[in-house]
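Complex shown without one protein chain; remaining protein chains in place.
Naming follows writing order (A and B), and every chain is counted from residue 1.
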Amino acid sequence: MAVTERLPLGRVAEEVRPEVELVTLTIDGRVVQVPAGITLLEAARLAGMRIPTLCHHPALPPEGACRVCLVEVEGRSNLVPSCQFPVADGLRVRTNSPVVREARRTVVELLLARHPHDCLGCVRNGSCELQELARQVGADPDRFQGQPSSVPVDDSSPALVRDPARCILCGRCVRACSLQAVGALGYAYRGLATTVGPAFSHRLAEVSCVACGQCASVCPVGAIVERDDTARVWEALADPARYVVVQVAPAVRASLGEALGLPPGTPVTGKLVTALRRLGFRQVFDTEFTADLTIVEEANEFLHRLAEGGPLPMFTSCSAGWVKFCEHFFPSRLPQVSTCKSPQQMMGALVKTYFAEVQQVDPDSIFSVSVMPCTAKKLEAARPEMGGGGRRDVDAVLTTRELARMIREAGLDLAALPEDRFDPPLGAATGAASVFGVTGGVMEAALRTVYEWVTGSELGTLEFAALRGWEGVREATIHLDGQRVRVAVVHGLGNAARFLRALEEGAPSPAEGPGQGRPYHFVEIMACPGGCVGGGGQPYALDPEVKRARAAVLYREDSSRRLRLSHRNPTVQWLYRHWLGEVGGEKAHRLLHTTYQPREPY
Amino acid sequence: MRRVLVCGGAGCVSSGCAAVRDALLARVAEASPAGVEVVVTGCIGACALGPLVLVEPEDVLYCRVRPDDAREIVESHLVGGRVVERLAWRDAEGRVCPTLADIPFFARQVKLVLRNCGRIDPEDVDEYLERGGYRALEEVVTRWTPARVIEAVEAAGLRGRGGAGFPTARKWEFARREPERPKYVVCNADEGDPGAFMDRSVLEGDPHSVLEGLAIAGYAIGAEKGFVYVRAEYPLALSRLEIALAQAYERGLLGRRLFGTDFNFDVEVRVGAGAFVCGEETALLASLEGRRGMPRPRPPFPARSGYLGHPTVINNVETLANVPLIIREGPEKFASLGTEKSRGTKVFALAGKINLTGLVEVPMGTTLREIIFDIGGGIPGGKRFKAAQTGGPSGGCIPAQFLDVPVDYESLAGLGSIMGSGGLIVLDEDTCMVDVARFFLQFTRDESCGKCPPCREGIPQMLAILDRIVAGRGRETDLEDLERLGRFIKLTALCGLGQTAPNPVLSTLRYFRSEYEAHIFRQECPAAVCRSLTSFVVDRAECMGCGACTRVCPAGAISGRVKEPHEIDQEKCIRCGQCRTVCAFSAVHQVPGRAVAVATGGSGHGSH
Partner (left out) sequence: MPVLPAECLEESDPRFARLDEVIERYGRNPSALIQVLHEAQKLFGYLPEQVQMRVARRLGLPVSHVFGVSTFYALFSLRPVGRHRIQVCMGTACYVKGGEQLLADLQERLGVGIGETTADGRFELQAARCLGCCGLSPVITVDGDVYAECKPRLLPAILKKYD
């Protein structure tokens, strides 16, 4: 009678195992075959049913807490959470019965009892999963009444704002922060008094939060969001006495479109430049320019350390989240971290020195804005060492999400805008700088330069296949004129912590897995899973494919460029020759390098 | 050889058994009767009448013994051979029942789990060994295959005593089949149901039987490590368990290479920290791992992925205490007791409005009437039986018309309650069922772990309705809303705590709906419990006019001349109840209904 449907297995199947074992079950009356080992939620998706979820996030371990995804399984007296329940042969599942629908609706109504009903005044209005869910299930927000949480808003962090009143205790942020091996957030108390936040009700700025924003990017509601700096930027833009410049990080051009309704993976570089001009920025610079500069300084630093024997391995320093993580949890490694400022801060420093000089603008009148995929960059820009003479290198950092809001507010239709180019001189970049936005990119860019400098010859292929991909730790050995240089690429702080602990443990034993006590020379660490394409300030995305689509944009940018090696960037060369002096020289050091300080792990 | 057993269970400890023991020791030393030994035991059972003293071998029981009574017991009984009738048990008609066999409370029980409780010194492993202890363990590890152990438990028909009644053999078999090592067994001694104290008494009275059962379970599934997770509120149980553990290790009954075989078994005691939900298996595992006791969805079941992700079997104290006996005496004896689907015996903790509160063990299938009236001696003060609450906060209230239903897992579930772990609280006519339901819901609200919205948010919503009802602000739709929410929570909550939390409300709504309706529609608490729906009145006949109530009344509602009956102005009274508390003559009564301006506290209204 019933026809068994073989569902298109797609990615789900690939991820489960190459040799897919199939199970047969009935979903809403349809007999379907799906790969073993997946959940009912995934199976239902394959069958074209969209079961709503809330505590579930594909990048996080399942929790089964929120009960929004409940379905009926024949023979079970209770409804089961489909996000967590494994498929099995012969199951008869109903995802859409009256009982299921009423259960879902009631769960949402209960959550709304203590939730503020002020969507119109909430940053997540329009991008909120709870709001969407309430709409989807037809919830009556006033069916139940309750006391909202009275825990005050925490806006102590320069990067993030937590509003416990909006928290629905789904625990996604707790899981994200714990995957980041920080554990700044946790559950506390129990029952109705349960809260989520740092220990002892401390504020985020007082604990070891590294501001990576992974919590904010998984929070389904407006309970943890980036600190909104758009008002400050609007104000500066409206002030005729201010000379407002902006720089844009590589990963932003690969994702901004998503936040404004374009499909993931749409490159919007040219339109982005136009949008920024129309918003009123006097100069639109490219952080990729200082990414090239960073590579030149960092490659030079690395070769020095290699020649002088240390301290090695050298760790990259451009991920603001990683730097703070290292300060808190691995302070003994700080001498090994490259002293180069991040591209954002190099750009900031140049804007208020070099650019001010050549344009004859009073540096104090410059308001320097950056657009970043990252919340940690807000914190980085606020560090006292990032500036000079009471002046900040960068005055305001906007995340991709904030820029999207400004563009929307200004009524600009991004898709319809013409393309434009970054302003010279701080707008010229090579392909090496584009891949900065993806895990492995900095290492790849640095190696291109190092190789040429050391060997004097050109690389055959510029892509280092071993360094691309999504495994948490990847490594390669490069032969530099007879010397074997071992490098590793790590993304996600959980992987970083494991990597560093493995380094600390035991003697070198090359047979072991990555990190196991091996003598590395150069290690790239990115705080966010996937690198900046997965940054904490990027548009919200529940689909893990989105990150890959963003990365593809950056790889394409790189391969389509004529110049793909940072040290070949003519503007960079010009800058050294006419203004900065020697690579790694005194002036470069003063402007482009920084220091770190050990911090407490809590 | 005479043994004078002094009950050292927690009940008798609190009624002062230590002084009784000292006095007995002193008198025995003085009078030195031949061959007398004074032994402190675990709970003998009739805690309400403690401190208890039992003289073996004649099994004469003395109740409410004071230290001063020691001389008479020694001189009259131990030396003179005459029972001290003054201290003996008396039945309802006042007849003396000197020995256990004469006392219905004891005579009608069948003690398997409690076989040693109250009979041996729990702090002396030799007493356990003398009564056949650890022979079952020796037998299985030296001669049986694990599969055979499981077959025996299967043949006995043993089901988990922790509440759900899951077949123990099946659980063990799942874990035995798991290839992964190491495996673990855990004894769940978290006993959180308020009003239940069976597990505590077994741990206090016969800790080795639990350790032996745990080791056998370990052998059956292939685990070399066991945990006992004890609630911190049981310090005496904990200390006796630790003594037992130390002695077992000392004798080589636990540890490495047991009985000369390759079987190693270690036991570690872990102490809870005050969270009812940690009785739930997955929460217990989280707690064992040093985490918040938040349950997780199953599957995966602990038998596959338990402690630190390894196969783990979790069993209740009473379940494990049954095991050595099943092995030693064969499964048939156990299986011959009880009903078809519920074999063996069950220990109940009798409490509430019942004469003989304490611990009893009866075959499954015994009726509530037998337990409450024949064994427990019925309701005190000539009051009427109203309901039996079983299963604690997960259970329900069973009304009088079902007193003759045989008690087993299925029949209680059919009545909308559960067997639970064995707490049995008797409620009489003075109990308000709305108030009882509210009490349990407050409990589950306070104990909810907070992980899932149905329980965390739903229970407080149900409670808000009940609060409203007892405050006299009930609405017409409230009962329907309670039922709807209750059904929803049962269906959707993550763990057993939430899934059963509505039971007390749903079962009282089922059997005592009119009482809810009286609260809502007549503004009256028929049992005169809910303050807002009752009135305080002075019984003129009983009032001595002492004026104590006038002095405490915060509302100035009481008037009356010295030595003359006083009167409460119902308009002024705020129903704080203080007058009733202070009246030494019990002249103030709390009566149903919001009587405004009751004429003169007439006797018709004042007493009932």
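Going forward, a residue touches a chain if its C-beta (ideal position, glycine included) is under 8 Å from a C-beta of that chain, and two chains touch if they have at least 3 such contacts.
Note that this is a predicted model, so its numbers are computed, not measured.
Touch with the chain that is not drawn comes from one residue among B:Ala70, B:Ala215 or B:Leu427, which is B:Leu427.
Residue A:Arg190 is the one among A:His56, A:His115, A:Arg175 or A:Arg190 that touches the chain not shown.
Residue B:Thr357 is the one among B:Thr357, B:Thr492 or B:Ser507 that touches the chain missing from this view.
Hidden from this view is one chain, which touches subunit A at 150-151, 178, 182-190, 195, 198-201, 207, 601-602. Touching residues on subunit B toward the chain that is not drawn are 10-11, 13-15, 47-48, 50, 191-197, 200, 232-235, 270-276, 287-293, 308, 349-353, 357-359, 389, 392, 423, 425, 427, 431, 436, 439-440, 443, 447, 449, 577, 581-582, 584.
Definition applied: only the chains that are shown with their structure count from here on.
Spacing of subunit A relative to subunit B, judged by their CA centroids, is 54 angstrom.
Within the complex, the subunit A residues that touch subunit B are 63-67, 70, 78-81, 84-86, 99, 102-103, 106-107, 110-111, 113-114, 144-146, 168-169, 171, 187, 189-194. Listing the residues of subunit B that touch subunit A in their complex gives 275, 292, 294, 296-297, 299, 445-454, 456-458, 460-461, 464, 485, 488, 490-494, 499.
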